[in-house]
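Right, chain A next:
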Amino acid sequence: MPIVVVDNLRKSFGPLEVLKGVSLTVERGQVVALLGRSGSGKSTLLRCLNGLETIDSGRIEIAGHKMDYAPRPLRELRKDVGIVFQSFNLFPHLTAAENVMLAPRLAMKIARPAARQLAEEMLAKVGLADKLDAHPDQLSGGQQQRVAIARSLAMQPKVMLFDEVTSALDPELTGEVLNVMAALAADGMTMLLVTHEMGFARNVATTSVFMHGGLIHESGPPATMFAAPRTPEFQQFIGQSLK
Partner candidate 1 sequence: MIRNFGPSEILFLIESARWTLLLTFLAAAFGACGGLAVALARVAQTRAIRNFATGYIAVVQGIPVLILLFLSYYGLSRAGFNLPPIVAASISLAIYASGYLGDIWQGAIQSVPVQQWEASASLALTRPQQYRTVILPQAVRIALPPTVGFLVQLVKNTSIVSIVSVVELARAGQLVNNATFQPFPVFITVAAIYFVICFPLSLASRSLEMKFNAYRGG
Partner candidate 2 sequence: MFGLHFGPVFARSDALVYGFWLTLQLSASAIVLGSLVGLSAAAVRNMGPRPLRWLVQTYVEIIRNTPFLVQLYIIFFGLPSLGFKINAIEAGILAMTINLGAYSTEIFRAGIESVHRSQIEAGQALALTRLQVFRHIVLVPAVARVWPSLVSQFILIMLTSSVCSFISVEELSGASYTIQSETFQSFEVYIVAGLVYLALALVLKMAFAALGMRLFSRRRIKPIALHLPEMQP
């Protein structure tokens, strides 16, 4: 049974219809790379998947939850669906460990010592065992983004969403974040990620999805898709991306 089902999803901002009937299914353990030009609605789709945007019509089921915007069911859904943003969005007044502990303590009602231990584990997992008590402004961009990933992982989500998580980083820092994500994928985490890192999309993703004109224009295993694009739009897109 698929872990993510999106069926005929439509979403407009005012007069601008961004998603015009997107349908997508993702199986447990799949890594889906969302590709597409700027403004094609990739971020909007991810944000719809964890309820940060409300949808106009269609259906979303994710990690066993039907999308429901009432506060309580929405929180239950979000416990199982993590999201990492381009701009990290760490809480500046909390240390790395406190950032990671916050949601387990408040949303999962885990006691402080256990939450602290969980934070230590998660930060070790992203290679930051030595930065527990650092504040975000004492960390590099790559380190901040890894804390943000640890923060999401601490909720032990069933699905992780990543929205261009390396785009705000200097090139020499993207590697450390991509490595963490590759390790997660290898661990069997179900992931949907928007990325402009074509190498990562080709090598780590199990499926790539090309969005165009508010719809999924082309999708399939990256190896075949990149080797033999079926549509001229995708061909043009990879042509531009590889330049």
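Rule of thumb we're sticking to: a residue touches a chain if its C-beta (ideal position, glycine included) is under 8 Å from a C-beta of that chain, and two chains touch if they have at least 3 such contacts; residues count from 1.
Here is how the candidates were picked: all candidates are chains of the complex that A comes from, given by their letters.
None of the values given here were measured: they were computed from a predicted structure.
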Chain touching chain A (counting every copy) in this complex, out of 1 or 2: 2
Of all residues in chain A, those that touch candidate 2 in their complex: 50, 52, 71, 75-76, 78-79, 82-83, 85, 87, 89-93, 102-103, 106-107, 135, 137, 151-152, 155
